[in-house]
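This is the structure I have questions about; it appears just below.
In this view, the complex is presented without one of its protein chains, the others remaining in place.
The letters A, B and C name the chains in turn, as written, and every chain counts its residues from 1.
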Amino acid sequence: MREETAKGKCVTAAVAAGFDTFPRLLARNAATLGDRPAMRHKDYGIWQTWTWKEVNENARALAIELHGLGLKRGDTIAIIGANRPRLYWTMMAAQMLGAVSVPVYADAVADEMAYVLAHAEIGIAVVQDQEQVDKLLGESERLPLIRHILYDEPRGLKDYDHSRLHPLDAFIARGISRLADRAQRALLDAEIAAGKGSETSVMLYTSGTTGRSKGVMLTAERCIAAATDSVALDKLTDRDEVLAYLPMAWVGDHYMNYAQGLVSGFCMSCPESAETVQSDLREIGPSFYFAPPRVFESLLTRVMIRMEDASALKRAMFHYFIGIARKYGEKLLNGEPVPLGGRLLYAIGNLLVYGPLKNVLGFSRIRVGYTAGEAIGPELFSFYRSLGINLKQLYGQTEAFLYITVQVDGDVRADTVGPLAPHVEVRFSETGEVLFKSPGMFTGYFKDEERTHEVLAADGFIKTGDAGFIDPVSGHLKIIDRAKDVGRLTGGALFPPKYIENKLKFFPNIKEAVAFGDGRDYATCFINIDLSAVGNWAERNGISYGSYQELAGHPRVYEIIAGHVAEVNRSLAQEPRMGGAQIRRFLILHKELDADDGELTRTQKVRRGFVAGRYAVLIDALYSGATEQDVTTEVTFEDGRKGTISARVRIAEAKTFPWRDEPARQDEAA
Amino acid sequence: MTNERERRQSNDIILAVEDVTLSFGGVRAITGVSFDIRKGEIRAIIGPNGAGKTSMLNVINGFYFPEEGRITFRGQTRQRMRPHVAASQGIARTFQNVALFKGMTTLDNIMVGRTLKMHKGLFWQIWRHGPALAEEVEHRKVAEEIIDFLEIQHIRKTPVGRLPYGLQKRVELGRALAMEPDLLLLDEPMAGMNLEEKEDMSRFIVDVNNQYGTTIALIEHDIGVVMDLSDRIVVLEYGRKIADGKPEVVKSDQRVIDAYLGVAH
Amino acid sequence: MDVLYKVLVDPFLQMGGAPDLFVQTLWEGFVVGTLYALIALGFVLIFKASGVFNFAQGIMVVFAALTLVGLYEKGVPAYAALLLAIGAMFLIALGTERLVLRPLVNQPDIILFMATFGLTYVLIGLGELIFGGSPKVMIADQLLLPKGDITFQAFGGIVQLQKIDIAAAVIASLMIAALAVFFQKTRIGRALRAVADSHKAALSVGISLNQIWVIVWFTAGVVALVTGIMWGARSEVSFALQIIALKALPVLILGGFTSIPGAIVGGLIIGLGEKLGEFYWGGLVGGGIESWLAYMIALIFLLFRPQGLFGERIIERI
Partner (left out) sequence: MLYREAGQYKTGYTADMAVFPIAQDRAGIAIILAAVVLLPIVANDFMLQAVMIPFLVFALAAIGLNLLTGYTGLLSLGTGGFMGVGAYACYKLTTFFPEVNIVIWILVSGLFAAGVGVIFGLPSLRIKGFYLMVATLASQFFLQWCFNRVQWLYNYNASGAIEVPERYLFGWALTGARATPTVRYYVVLTIVVALTWIASNLVHGRIGRSWMAVRDMDIAAELMGIRLLPTKLLAFAVSSFYCGVAGALMVFLWYATGAEYNVFDINQSFYILSMIIIGGLGSVLGAFFGAALIYILPIALGFAVPALLAPFGLHIGADTLEHVRLIIIGALIIFFLIVEPHGLARLWQIGKHKLRMWPFPY
């Protein structure tokens, strides 16, 4: 059964009826949406497009060939590369055979990758290109299990030994011809029929802010159930368009694009390359868009920088109307009353600024936009909303696949992550940690009973590791910080580092910030300046610099940052229970925190503990009262070579503000 | 990799130059030079400035007419022929100082390389629908493959005049490739490039020879590049051939050392 | 057969039959030729020094003559008018350098050519605006140019030479001689030659490029004035002259854009060719072929010698 809606065939209603594995959903879409576009890929200059029928055919062809390679129910198969239709098809194919697909971060260094592949007991790896093939062959003695490697792009692989290497396209071609034979078809259909929703369909390795990453096992039916809820919530239909640009290994991509795509039948477009995401985004103009806060952040930074070069008149107009937007934009979006004059000004602004701006950014057609992964600066958040982009926050994690809370249209706030998602339950531990039960929740970590138990409470709730509370006013969930990170100053005042860092990071000039203070007398922080923003400022002010390090150390840069820190302190002073956590002293790091040095996770989150250890000398200096400190750090370059850089880092005092001291953790009772 | 190439290239001669002599108003540019190029090999022509290298290429693709000597390309011997004939027989080339069509985009430049392969006449062109358009699309596909091959997607629709030198050289190579030549003449493909660009370019040259099995004759000053790119090298000096053979042989040839390696750098 | 006779045989019989007419025609051609040469000279001067193909040379001729006559008609004494006309040419040179050449420096030739093309429009407009579009009579007497003619018996007939023509030929020759001296002997002249070779060289001589351009355009202007006077005196001063001035182009093609002797020889070839052609062959096709014969001669000539009479063979390099 299917309902017709204005936006086209709304297939979500059909889900309940026994489509409990992805292969079944695919088959359904091929039947009901046959010739509607399912996937696009910008290749050879145009958006190559595959209909649901074709996708189904190709996936089936791959499946039968993988079967030929001996891929069995319960086996694992690795998928490594940028978002490519063929790689998504292999996922589908694997699931047809009841195998578990394990997407792996393509930018992981060979060592990291080898660990995951070994741990997941991978027998067959499907990769994008030569780069990945080389990684695998390089680590082959650590990966004895790998029997076959399939690749998408033949470039440069011509002269490789092809006994274990296979080009995907040849595979598909062969599979299609093989499926011409009824027996083969029957065999495949049998496999699909044998599939059970309760089987693990995908395993996502969470990069984990601590320790080695763990394989989160998700079952098909739960994934589909979760996706079905959110699809219904946001009324996604086969008329929607998304751009699949986030790492396939990340839950966000698997949920937003893969699961929701198969459930709702919308079209998923893969960018030409990482460099062209922006222009591809502009071309596609997705109607459903997800991006982590850092993306919105850097985007805003770039917007501001580009506007700096505009003519004075244009700049004035731009800022005037942005002001108007800040005043009325969100109200209009939330359907709150706005004076006629305001509506008029906003309309003009929309013609002159918002419309064109959204157009060049590729946001014109966004109907539903989400951000999550970490708290987003309120200013930043409302900036996009004020342009008329229906941007919402959600809170979730891999173990929950994905939603725990999600904001609904018309009731969106910057400082909360929204009410509970459909069919989700939440409770709080006495320490204020959030625990949840959700439709999509995982079945455990692969080969890691112990850690599974760590997070799985006796009553079947899952620990999020985040501290938060339900905001009495809105009834929305409010996340303060990682539970274990929320600390106390010796004075007893609360110290939520993330919370502070996010406030700092909203300033375009500040790229990354790491705050310290737990068990100390006062709060301090490291800061990474944003090279593009500050660099641009430096050019305009005729300040020459040779390197990040040089710019970071520049006195005038320190002035600017000090100003920002003071701003943050002011706002902290005004908030309940946060006043004590004002930053007293800070320093600007001599190098950018980098995933290759293990300072960030692959999803660009700070590895707090690691950083603290690595820069202990600097932290000591922050509390010793020294005004500068020498430090030597080992770094890893793109090509994997190691080297060291040393610097003398200046330490600055920050302006603080008086605050009304309140009794600690009173509204946490909620 | 190298053994791969050796496997690919056979011993049959694709082009033979026999005691060619060329002069401009009495000035001798080339004197009685003979050498041959084997199918599928990368052949380098080196020599000090004014040794007649470029003139040699110009003779090969019919831009200059030699006074004496014969040129045999794929079995056909001739003394003089027009450049466009050479082109139609499968000889493409790039130029010492980039000779792109400045007013046109990267894509259009490459499409020009397809001209010889396009046949729909004025009548169809007028409508630019049906056959003409079909043909256009078909060749656009080829062009896009080349663009993809040379990794210049991002400048597809940029007028080449605005491109940096290194990219222009790459586009020019693309334009030549679009002709699907049997013999590709490269006149100092890496002149004025920085190290990284040089590495890219040599990778592309090897890949071309590899992927499409194109025979390549190139002039290059960077001895290092020449030595590890080419299968065989001809050395010219003052329009005369002073050495010919495998890199290692040429490198150790005394005359070459005196004439060139010694002084060039 | 008959046609062939008319074209290939008859004209030569006529020449032989009436040598006096033949000489007369030659003379005509010679005079016209020298004047063409004079206009061409203007082109060459500018092209040599600034690499500009000065399309406005023709209108400069007209404008110069018009100014002279126009001023005279407005009551200015002849010689004063002459000086003022020279002054006007200087102003044009100055204006052109400031408003056209300087802003367009380092632009491709074609652009500069187009600019002089715009200049032409401006000068036509100005000329008509100030002095009106109607033809004027050159003030030959006031400038003490000779009138009447010399006739003498020769070649079995009467040859008649207009004095003004003789004057024209003489003055033109003087002019050319003067320029030759100017170029060979004077410092500026040498500087100009240097410019032709390379702009740097010119600077080394210690004259700014801008100055040189002004000088050259001014010189060309003076040449134009002289041409205008002579031509005006022979027929009349009108804008039609501008079209005739275009005949300098084929002359240039024969002579080459940079060679002064080339301009002279070319001018004579065109002048003679044109007159003879018109007189002996024009009749066959209804006359008036003067208007295009010059170009045809140049065209045919080009096909055999693209680089011109004195130009060198170009070897294309890539």
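Here is the rule we go by: a contact is a pair of C-beta atoms (placed from the backbone, for glycine too) under 8 Å apart; a residue touches a chain by one contact, two chains touch by 3 or more.
The shown structure was predicted, so the numbers you read here are calculated from the model rather than taken from an experiment.
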Where does the absent chain make contact, in terms of the chains shown? A, B, C
Option from C:L104, C:L143, C:I166 or C:A180 whose C-beta touches the chain left out: C:L104
Options B:G50, B:G103, B:P164 or B:G224, residue touching the unrepresented chain: B:G103
Which of C:A49, C:I92 or C:A115 sits in contact with the chain that's absent? C:A115
Tell me which of A:S163, A:S311 or A:N541 is the one touching the absent chain. A:S311
Could you please point out the chain B residues that touch the chain left off the display? 61, 63, 82-84, 86-88, 92-93, 95, 99-104, 108, 111-113, 115-116, 118, 120, 122, 125-128, 132-133, 135-137, 140-141, 175, 179
Tell me which stretches of chain A touch the chain missing from the display. 40, 45-49, 241, 269, 282-285, 306-307, 309-311, 314, 317-318, 351-353, 355-365
In the complete complex, the non-displayed chain touches which residues of chain C? 53, 99-100, 103-104, 107, 109-111, 113-115, 117-126, 128-129, 133, 243, 246, 249-250, 252-253, 257, 285-289, 291-292, 295-296, 298-299, 302-303, 306, 316, 318
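Note that only the chains that are shown with their structure count from here on.
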If you average the Cα atoms of each chain, whose average lands nearest the overall Cα average? B
Approximate Å spacing (C-alpha centroids) for the pair chain A, chain C: 78
Which whole number of Å gives the spacing of the CA centres of chain B and chain C? 49
Numbers and ranges of chain A residues touching at least 2 other chains: none
Could you please specify the touching residues of chain A with respect to chain B in the complex? 43-45, 155-156, 158-159, 272-273, 275-276
Spell out the residues on chain B that touch chain A in their complex, using ranges where they run on. 1, 4, 107, 140-141, 144-145, 147-149, 153-154, 156, 207, 210-211
